[in-house]
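In this view, the complex is presented without one of its protein chains, the others remaining in place.
Our next item is subunit A:
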Amino acid sequence: MQSHTKTKRTKLLSIIGDEDTVCGFLLAGIGEVNQHKETNYFVVKKDTPVSAIEETFKRLTSREDIAVVIINQHVAEKIRELVHSYRAPIPAVLEIPSKDQPYDLSQDSTVKRVRQMLGLGA
């Protein structure tokens, strides 16, 4: 399709979620700790304050070397305003279901916008 050059810039995936989800994706090999001991993942526990999640979300979405931010839906729910107001194309923010919360597609920020455009109701 196109010629690949070794100098092509690669970017990371990052994840904010509960311990299981983060663990699973780390197992898949997306985790990275850089020289400044910064991680591209964040484990949200039951007692993690919302401000910490918000701060992490802002930090990860503003990092240059991240292309995708994966976030558990129940975590995204806690910072819904922030996620919904986030409109930049890169990094893309993706919501995924978590282990113990049912997956409700209609809560997803992108799906909401898509449905609005298709005229299926907000």
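One rule holds in what follows: a contact is a pair of C-beta atoms (placed from the backbone, for glycine too) under 8 Å apart; a residue touches a chain by one contact, two chains touch by 3 or more; residues count from 1.
Just so we're on the same page, contacts and distances are computed from a predicted model.
Novice: Would you mind picking the UniProt name of the chain not drawn here, from "small monomeric GTPase", "Glutathione peroxidase", "Vacuolar ATP synthase subunit D" or "Leucine carboxyl methyltransferase 1"?
Specialist: Of the names offered in "small monomeric GTPase", "Glutathione peroxidase", "Vacuolar ATP synthase subunit D" or "Leucine carboxyl methyltransferase 1", the one UniProt assigns to the missing chain is "Vacuolar ATP synthase subunit D".
Novice: Footprint of the hidden chain on subunit A, which residues?
Specialist: Listed in rising order, the touching residues are 1-2, 4, 6, 8-13, 19-33, 39-41, 43, 67-68, 70, 87-94, 96-99, 103, 105, 108, 110-111, 113-115, 117-118.
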